[in-house]
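The complex appears here minus one protein chain, its other protein chains still in place.
Moving on to chain A:
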Amino acid sequence: MTTSHAVVTGIGVVAPTGVTTAEHWASVLAGKSGLGRITRFDAGDYPVRVAGQVPGFRATEQVPARLVPQTDRGTHFGLVAAADALIDARVDPQELPEYEMAVVTAASSGGTEFGQHEMERLYTKGPDWVGAYQSIAWFYAATTGQVSIRHGMRGPCGVICTEQAGGLDVLGQSRRLLGSGSRLVLGGGSDASLCPYGLVAQLSNGGLSADPDPARAYLPFDADAAGYVPGEGAAMLVVEDEAAAATRGAPVYGRITGYAAGFDPPPGSPRPPVLARTIRAALAEARLDPGDVDMVFADAAGQPDADRREAEALAEIFTPGGVPVTAPKTLTGRMYAAGAALDVATALLALRAGVIPPTAPVARPASGPALDLVSETRSSDPRTALVLARGHGGFTAALVVTAPRKDTA
């Protein structure tokens, strides 16, 4: 049903760890955190004080002038990451058939900040003051649409809304599209919800950390874990058929060799969570045994129950402590739809560099199965990475990326 010859040839990143792929990777290797007190608005009266905010991003310098006031911050991020990914892949969309290039992005919140601004105008001035662009800027698919229009990529375009799992689901979908007439797909995620309306909406799931100390607010797999920190940003990847990429001499970061998605049973169900089964399905599709996996990029919810469930799934498949586990998202916060896409980008950069990137050190491991958490960069020449993501409500996804074949590296 799916092609197993998908490769990633381009990466674009806008994250709390940096507004370029190189900046992000340097931050990851240095363990430099992008978490800090919320400064985008006065969060003094909110129970959440810490977030992963994108620093030094100026839409007016990087987004076409006309689009800046017509689109939300999340779309600004997505447009910049998409353009960077295409440049990185050495693709000029104008030179390729427009209907053979597709765009699939994940989004969790839509244009929240834009929407808040328009609602303020509605309630303070009246309906005549709501701008026409509200009709498109709030929409989950806004980023996909604007990227598609800007680059003339008119193949199958879509948006996937599976919260954090969306960053993997779009890459599964991207790979699927390669088998049905698309030669190149931009797949990734973008979200920017650090405004009062957006933050209040996030509070409703009860999972956010209330700790005001940026160094203590997000401690997945630690005995002191008390929630996660929200992040914002975008990560976009160019996905191509391996043979087509080789024909045009494209640089290859790695291959997407396995993907699976699952959905958790409802609370109270006697059935187990789907994470372990989803990992097995992804490995089976990649034709890999657990012993072939060199590193796991954990979902790292930062909530004790969810962390324990993840540790149990990993112990079940890899034996306790049987595989190196990392969570670079401790440096960015959970970036919703963008988070897992950024994890895949980071995994590919790690495969290229031959290292396992570190996660924030765990001072007091939580009870439960042991984990081999990587707290300092390991130079162990990993060849295969498993990336995990769980979205609010039960969405679960696993994706396997492997280093490029030596002859195409």
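By definition in this document, a contact is a pair of C-beta atoms (placed from the backbone, for glycine too) under 8 Å apart; a residue touches a chain by one contact, two chains touch by 3 or more; residues count from 1.
Here is the rule we go by: contacts and distances are computed from a predicted model.
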- request: Among "Actinorhodin polyketide synthase acyl carrier protein", "STAS domain-containing protein", "Rubrerythrin" or "ABC transporter substrate-binding protein", find the name that the UniProt record gives to the complex chain excluded from display.
  value: "Actinorhodin polyketide synthase acyl carrier protein"
- request: With the full complex in mind, choose from A:Gln70, A:Thr112 or A:Thr257 the residue touching the hidden chain.
  value: A:Gln70
Identified contact with the non-displayed chain, of A:Asp45, A:Glu61, A:Glu95 or A:Asp128: A:Asp128
Field: Where the missing chain touches chain A, by residue
entry: 65-66, 68-70, 128-133, 135-136
